[in-house]
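Every protein chain but one is kept in place in this view of the complex.
Moving on, here comes chain A:
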Amino acid sequence: MDELNYKSYRIEAENICVDYHGKVALYDANLRLKAGQICGLVGMNGAGKTTFFNALTGFVNISKGKIRINGESLRIAQQDQSIAYVPQSEGIDSQFPVSVWDVVMMGRYGSMNILRSPRESDIQAVKDAIERVDLMEFSSTPIGNLSGGQRKRTFLARAIAQRASILLLDEPFAGVDIRTEKLISELFIQFKNEGKTILLSTHDMIHVREFCDLVLLINKTVVAYGETSEVFTPENITSTFGGMSPDVLFGPES
């Protein structure tokens, strides 16, 4: 029974620690997410949000703790294309000479042969993904010629083309236009219905209340974790942001 329970978690991070050259970025962090759950990752700049993502994608090694994805090791999760990461805008070189099509095709690389030559199914997956983010007319456009919102949608399409069961999104709503924001919101509902697990970092408290079933408040370690309605309280937010009150941070209506 226990084994069954264990396997039912999509993401399970247990007491994970990450340090960069002896400098602790994250310690004793825990997280458990099931299929169809959307969790908000909230914290100050430098609180360890991106580090948390890096640990879950295997981009940095954890110095302590354990990460299981679908009950398996990270290496197997990577081979199975289980995790897709959607970077924040600053995380990529927007002037890199690749087109929307190229970027979305990168979502398929993990399941292609060594030369990464696309099969019919890969081409179809890329087409479908670009259609879902409404960028068909831009598919041959270099990413440098897109708006911030269109670029964000391109990376979402890459995650869709990858057909991952877990989506990690770093600041998906930062710097996007209204149309993109609406499209992302709709996609979230579709993803949830498809049973995908989503972990997203955000600075926007309204988005947390709107989309997230669960919230993980971090400041180098987990400050609070649980259902949004219970955990997302002014007291918890205040302690997450180093003693500053939510009024100061986000205005009185927050």
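Just a few scattered comments:
The rule we apply is simple: contacts are C-beta pairs under 8 Å (C-beta built on N, C-alpha and C of every residue); 3 or more make two chains touch, one makes a residue touch a chain; residues count from 1.
Rule of thumb we're sticking to: contacts and distances are computed from a predicted model.
Choosing from "Carbon-monoxide dehydrogenase", "ABC transporter component, possibly Mn transport", "AAA family ATPase" or "Chemotaxis protein CheA", the protein name stored in UniProt for the chain missing from the display reads "ABC transporter component, possibly Mn transport". Remark: the omitted chain is touched by one listed residue; of A:Thr51, A:Asn70 or A:Ser99 this is A:Ser99.
Residue-wise, the contact with the chain that is not shown comes from A:Asn145, picked out of A:Ser8, A:Gln124 or A:Asn145. Taking the complete complex into account, residues 21, 54, 57-59, 75, 78-79, 81, 83-85, 87, 91-93, 96-99, 102, 106-107, 109-111, 114-116, 142, 144-145, 158, 162 of chain A touch the chain not shown.
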